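Shown here: the complex without one of its protein chains, the others still in place.
Letters A, B and C mark the chains as written, and numbering starts fresh at 1 in each.
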Amino acid sequence: MNSTLLDINAYSLGIGTFDGPIHVLKDINITVKRGETLGIVGESGSGKTVLVRSVMGIGPSNSRVQAGHITFDGQDITRMNDKGWAKIRGIRISMIFQDPMTYLNPLFSIGRQISDVIAAHERAAGQGISSKAMRRSRTQELLEQVGLPAPAQLFDQYPHQLSGGMRQRVLIAMALAGKPDLLIADEPTTALDVTVQAQVLDLIKSLVKKLNLTVIMISHDIGAIATVASKCAVMYKGEIVEQGDTAAVLSNPQHDYTRQLLAAVPDIEVTPARLLAKQAVQDVIPAPQKLLEAVNLRKVYKTQAGGEFAAVDNISLSVNVGEIFGVVGESGSGKSTLARMLLRLIEPTSGDIFFEGQDISRLRGEPLRQIRQHMQFVFQNPHSALNGRHTIGDAIGEPLRIQTTMSRRDIDVRTEALLDIVQLPKSFRYRYPHELSGGQKQRVCIARAIALNPRLLILDEPTSALDISVQAQVLNFLQQVRKELNLTYVFISHDLAVIRQICDRTIVMKRGKIVEQGDTEQIFLHPAEEYTRALIESGRVTSRAARLRA
Amino acid sequence: MLSFTLRKLLTVAGTMLGIAVLTFVITNIAPGDPARLVAGPNATEDMVDTIRVEYGLDRPMIEQFGIYMKDLITGDFGTSIVTTRPVLDELLRYAPATIELVVVAMILGVALGVPLGMLSAVYKDGPIDHVTRILSISGVALPAFWFGILMQLYFSVDLGWLPVSGRLPLVTRPPDMVTGSLLLDALIAGNLETFRTALSHIILPAVVLSFPCLASILRVNRSEMIEVLQSDYITAARAHGISAGRIIAVYSLKNALLPTLAMIGLRFGWMLGSTVLVETVFDWPGIGLYAVSSALASDFKPVIGVTLLIGFLFIIANTLVDLAYAWIDPRLRRA
Amino acid sequence: MFGSICKKIVLAGLVASSALVVPAQAFERTDAGNVIVFGGRQAIPVLDPHIRYDWSTRMIQQGVYDALVKYEGDPAEVKPWLAERWETSDDGKTWTFHLVENAKFHNGDPVTAEAVRYSFERGLKLNKGVAWMLKDFLSPEGITVVDDYTVKFELKAPYAPFLSFLPWWFVVNPQQVKANEVDGDYGQKWLTDHAAGSGPFKLGRWEPNVLYEVISVEDYWKGWPQGDNRPAGVIYRMIREPAAQKAALQRGEADIVEGLTSDDYVQIARVPNIVIEDHKGMTTFGIKFNTQKGPTADINLRKAIAYAMDYDAMIGIYNGAASLETSPLPDAMKGHIEVEGIPRQDLATAKEYLAKSAYPDGGITLDYVHVAGLEEARRIGLVLLDNLKALNIDVNIKPEQWPNMVAAGASVDTAPNMTSIFATPISTDPDAVAYQYHKNSWGQYYGIAYYDNPDVSRMIDEARAATDWETRAELYAKIQKQIVADQPEVFGMLQNRRWARQDYLQGFTFSPVRFTGEVDLYPLWIKEN
Partner (left out) sequence: MSKLDQTATIPASFSERHAGRIRQMRLYGHMFRGSFSSMLGLTLVGIFLILAAVGPWIVPFPEDTLGAVHMGSRLLPPSTEHWFGTDEMGADIFSRVIVGARTSLWIGIVITGLGALIGVPLGIIAGYKGGFVRACIMRLTELFLAVPGLALALAIVASLGPGLTNCMVALAIVWWPGYVRLVEAKTLAVKEELFVESARSIGAKTPWILWHHILPNCMSPIIVKMSMDMGMAILAAAGLGFIGLGAPPPAPEWGAMVSVARSYMPDWWWYSFFPGAAIFLTVLGFNLLGDGLRDILDPRSRAR
């Protein structure tokens, strides 16, 4: 039974681009035996998705196999034609995708989509297509299998009526429709909320056991890999740098990159060093001085149905000078809305905001513009926070041009100085954002935010769009800058490990309300709410996987 | 639902009123004198005045505007000075011919544009793609009036296949009026011969009218198909083993059809406007021809009437498109 | 897969369309006989004989209505029709008409003196269409019914051209009109697309903007000149594009068409079985100057322009189917003389006149306005533009819609420097043209020159009132010479009237007093071989 199902042998793939061919996969060697679960870890751009798609025969259209071959169940599928694929794709090899919303056709009902897959399989198998009713019952069976309630009703529903977690279950049901020999899961949990992630992972795990599936799962999340996969491979720049038993790889990483990767995962369990250092000086610090204060902030949106929905519901908080103030919550908890309201980027429905004791919630026009010099925002997604048509120099110099009367030459000098501060070469002034990596862009964003010497920075998930290794760099850098420029941070994140590392005080948000607040350490050590506990627990999975060797 | 319908109706009424104001103002910018035209070349000043008084043209512009608006609200579109008949009667007389022409042209455009667009998208950047694209853009670039005359001369004069102009042969009695569309009425009357001749008359104008529409439908359908074919859910469908033909014909088409539908709605209005040219060339007795002849005579009540009617038809067509949208796209159904 | 589907669709389309192929056909045959098809470019919006009278309208009006008298022949003569004879009093103020006694309206009512009286009263009271011809000389009260078949007109003043207008005053059936009256409108609404006449045809299908059919009246009271060959009816069909008209003629979808381009007539004459009717008409063409305001108030400039004009090119534009005006009056008009010294192209003379004018070196720009869509007027404008370059005068050609052009011409201040005017006299009486040069015509489109010569105006008045033809002829000769001397316009040409018809269409008779395009439908018939 322990025969080899999939064998990738010295496989190299190139993609033709305008700048010449790029080698996206280099000399890949992977063997998967029946019943095995293989996890592939890698950051974005490492080539892991291209690899598994090649196994499915749905790789990039302009790619060329340069060397090696892929053998599935003894059959070479490297250069198979469409006819051959029709018997394999979706039937013997099947796939679960990253973002369940975009991978389901919005115009067809769930039942229709799954039973179409069943019909396709029956056609490929040459048995003739079973009746509609039979396919319906089989569909419902599948839906039940993936733990979806009331499959009969679900059959006639459309993707938009389902939550993200449910959609991912539907996709899994679809993938299982053909009783595949090999199941490929491409970042199956990345687009989901933390608490849902755990459930989906559990489902996959149980299905593997129940159906004796062979699985290849790719993820950037070491925790997810550790939960599901018995074996594990680490990919870096198109190469497999390390593979073996998951536990072995994680506890005893051989390759430098693996080690870096593991080290970069923030540790949720450790009491941050800063706290220890701080305790020593704390006595010296006088009573904290309030920099930013919000009282009974509310933001109400009208829903399409005509009802009202409070994105932020009666939140009060105060941020002290010099501290890092954390805001934690899942997507949709209202933390981004709150952050934007603090800066008056969104008008609050009610409530007041004070900055250095001044009520800024009623400011308009010029005074508001003036006050914005002192409080700046760093956005979640550095890729879209920079205007693609401006050079980096323009982007950094923009606040200076708007808020000051500095001459062009002075602005240029200052821009270069700022680039220096964020540790980027001066020549970047002439670059365009699309030429920069994510981490570099986020540094530019920070440079832009500190150009006017603000007192307060609001950081809205500044690292969540970045790879883990970059995330660690940016976090370190942020703390450095704060020290140098004497800044106060409001730091928003869904990642509790990060929060614990850097935040002094934290609030936990759920559905627009604060469910818990206080000293960060206090919250972590003694979470009062079930919700907080769930959040911490899900963070722990990844953290633990990364600390296996410790 | 009721309030939704009511709101929609109010919007339509508002738009119609807006169009009326707009066209009234525009058509009264310059001092054309239709009274003098209809009075005849030798008429004396007092004879012209007789007509001016009869049609209220002697009153100040503001007052004329007020009267027109008041009448309009009661459903009176005024009276054409040239034909001395109520504009509404004439609109009702000419509209069916135009609608028939536009609908047939639209059917042609969709029936050819959608498959060609699909073909073009599936074989993107191949020779088929280039040929269909250039052909389709040619359709937009062809001056309709010029093309119409070319077609007439070739198919009617040189080959003698199709009639030059008109809706029916002169001696053929039109079938009993039920819908106003000769094709439908002939079918209702069970008169296949009349149906055949009516069809032979409508082909040339419909083809000429449909060309640009075909082109834009093709273009939209092509680009949407290309986008849909690259989308994640099509990748997923492929990964789940659904055959290429089925993916294109069922899955992608339905998704690509949505923007195509919107384009059809837009093009409908455009086509109604183009009838101004095509109807002139083919002597198609519709509202386009009516608008041209009225405009050339500075007889503006019919022009306003036609504009209102076209605007109304356009809104109706787009409401239908909205409904079709909701029917196809489950995400919109709850409204 | 898609390729094959497409192929099938295309094939199916071809098969379907081949089933639709329609054979070309000759004139329309119906159970009742042959129907003649007339292809025309102009619609007939209102048929009421007392309201409108453009050429297409009048062609049908002449078919369905009768008047007291009718124009026939070339040169046109007034022939008795409903009136079999008439007398004039010595002072020229009283006219008595004796009607034929067998004339019947289409509904069977007899045509009586009362019907005639009512029709004239209606025309005068409505004050539209034809009213201008008589309203200054005749009031409704002046018409009296002597007996059932005798009617008397008492004019306010002697009016020599009276009889020449009567062919255009058609007689309607008072009973029918009164029965269809709405709010005292004299049946205007009803007569728009109905008829109450006694003519050789009655109305058939009436599809505005598509076709207008008239059906022959079997027992027309005056009988049919073509006897049993009389057609079952005539369809006047709207064909707006000249190219489509030509195509329709060639395909036999029309039996006679008007309004082709000059070059088309030349070309289509070569087609077998097609005959061109080409007759000298009475429509004068002139480029009227604004003689009161602007540079053209200067007679020397006007003369200079008149001498610079290439008159042969005007004839060339019509491919020879036109003749130059030799006087302000058209050749076919009574009292016409050939005025000596009417300008012909002569650049030397033109430059002499220019030197005498206020613009000896030219250097001015003059507007030339023509009715948008009138091809010949546009091309004459181009000739003018070309010719005046020799005088260093620029021409700005401005096409205008007819109503706008008339509106601009209604005031001496806005009347353009030069306006191209085609004028068709409504009768054969010289007054019809001469009066255009009377000061009373100011503000009318034909008075757009704002010509003012008190002598001319006085002579026109005298000629109008004179009953003796000798006196009048002498006056008109003087008037013609004086007008030419004053050069209120560039005297252009008389275009020929042309139609293209199938050779089987018989009975075509021409009369210059009819409008351009207008054909007497009554004598037409189709000769089958």
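As a convention for this text, contacts are C-beta pairs under 8 Å (C-beta built on N, C-alpha and C of every residue); 3 or more make two chains touch, one makes a residue touch a chain.
In this text the structure is predicted, and so the values were computed from the model without any measurement.
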item	value
Neighbouring displayed chains - absent chain, whole complex	A, B, C
Contact residue for the chain not shown (choose from A:Ile22, A:Met134, A:Leu345 or A:Leu485)	A:Leu345
From A:Arg372, A:Arg482, A:Arg505 or A:Arg544, residue that would touch the chain that is not displayed	A:Arg372
Option touching the unshown chain, where C:Gly33, C:Pro140, C:Pro242 or C:Gly443 are the choices	C:Pro242
Contacting the left-out chain in the complete assembly, out of B:Phe65, B:Tyr123 or B:Trp270	B:Trp270
Listed residues A:Asp193, A:Glu416, A:Asp467 or A:Asp495, member touching the removed chain	A:Glu416
Contacting the left-out chain in the complete assembly, out of C:Asp361, C:Asp386, C:Asp468 or C:Asp503	C:Asp386
Touching residues (missing chain, whole complex) on chain C	241-243, 260-261, 263-264, 267, 310, 312-313, 316-317, 372-373, 375, 378-379, 381-383, 385-386, 397-401, 404
Footprint left on chain A by the chain that the document does not show	17-19, 62, 340, 343, 345, 368-370, 372-373, 376-377, 379-381, 384-390, 398-399, 402-403, 409, 412-413, 416, 425-427, 429-432, 434-435, 445, 448-449, 451-452
Interface residues of chain B (partner: the chain not displayed)	14-15, 18-19, 22-23, 26-30, 32, 125, 130, 133-134, 137-138, 140-146, 149-150, 153, 157-158, 219, 226-227, 269-270, 272-274, 276-277, 280, 288, 291-292, 295-296, 298, 300, 303, 306-307, 310-311, 314-315
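By our rule, only the chains that are shown with their structure count from here on.
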item	value
Whole-Å separation of chain centres (CA-atom averages), chain A against chain B	50
Approximate Å spacing (C-alpha centroids) for the pair chain B, chain C	37
Residues of chain B that touch chain A when the two form their complex	231-244, 246, 251, 254-255, 258, 328-331
Touch list for chain C against partner chain B, complex	1-3, 5-6, 9, 17, 19-25, 28-30, 35, 37, 43, 45-46, 51-54, 126-129, 131-133, 135, 188-189, 192, 207-211, 235, 237-241, 243-244, 247-248, 250-251, 253, 372-373, 401-404, 406-407, 410, 423, 426, 443-446
Residues of chain A defined as touching chain B within the complex	56, 58, 82, 86, 89-91, 94-95, 97, 99, 102-109, 116-117, 120-121, 123-124, 158, 160-161, 171, 174-175, 177-178
